[in-house]
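Here it is, the structure, as structure tokens.
Only one protein chain is missing; all other protein chains are in place.
Our next item is subunit A:
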Amino acid sequence: MATPQAIVIGCSAGGLTALEQLFAGLDPALPQPIAVCCHTGSATVDLLCELLAKHATLPVEEARERAPMRGGVIHVAPSGYHLLVETSRRFALSVDQRVSFARPSIDVLFESAAEAYRDTLIGIVLTGANSDGADGLLQVRQGGGLAVVQEPSDAEVSTMPAAALERAGADHCLPLAAIAPLLNRLCLP
């Protein structure tokens, strides 16, 4: 793939712990923007952002409508809205129907980011209890982007990474502990 310009991450059940570990391992000099869709079921992601910020080496904030994706920042999809990336590489929100019972949906984030970033996108599917993200990861790969999936046996809940593997396959299927080092290697200049 071309030099990565953005990273999108999806997870649900078990996601908080997985994200904490992943973000603790990222090099603070990582220049790419990161967008995360994590199903929480809470009314807001304030607490999620706060908890992630305690471990992350990069700033964590809720993704803001119309704001540009900022390099070196972890943007978290707000509760109750789909998060999309425009080809202008700014965020958009929608309250369209739930996808795979979820809003925000990982598929929606990944599909729009794949359209915006094509072969410069890295898509990552972690632990989770449903199959959201599988279609999205396929789109990432079909656009020429790189697919990373947490090894199902390593995941707190294996359904989501297993579904992603089955539907999209992966360029890298790794235990969680190996994903941050991979990103550091791929993403640093």
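As a working rule, a contact is a pair of C-beta atoms (placed from the backbone, for glycine too) under 8 Å apart; a residue touches a chain by one contact, two chains touch by 3 or more; residues count from 1.
The working rule: contacts and distances are computed from a predicted model.
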> The chain dropped from view, which UniProt name applies: "ABC transporter permease", "Protein-glutamate O-methyltransferase CheR", "Multicomponent Na+:H+ antiporter subunit G" or "NADH-quinone oxidoreductase subunit H"?
Replying inline: "Protein-glutamate O-methyltransferase CheR"
> Looking at A:M69, A:V85 or A:I122, which makes contact with the chain not pictured?
Replying inline: A:V85
>> Just to verify: which one of A:V36, A:C49, A:I74 or A:V108 makes contact with the chain not shown?
In response: A:V108
>> Suppose we count only contacts with the excluded chain; which residues of subunit A make the list?
In response: 64-67, 78, 81-82, 84-87, 92-97, 108, 111-112, 115-116, 118-119, 142-144
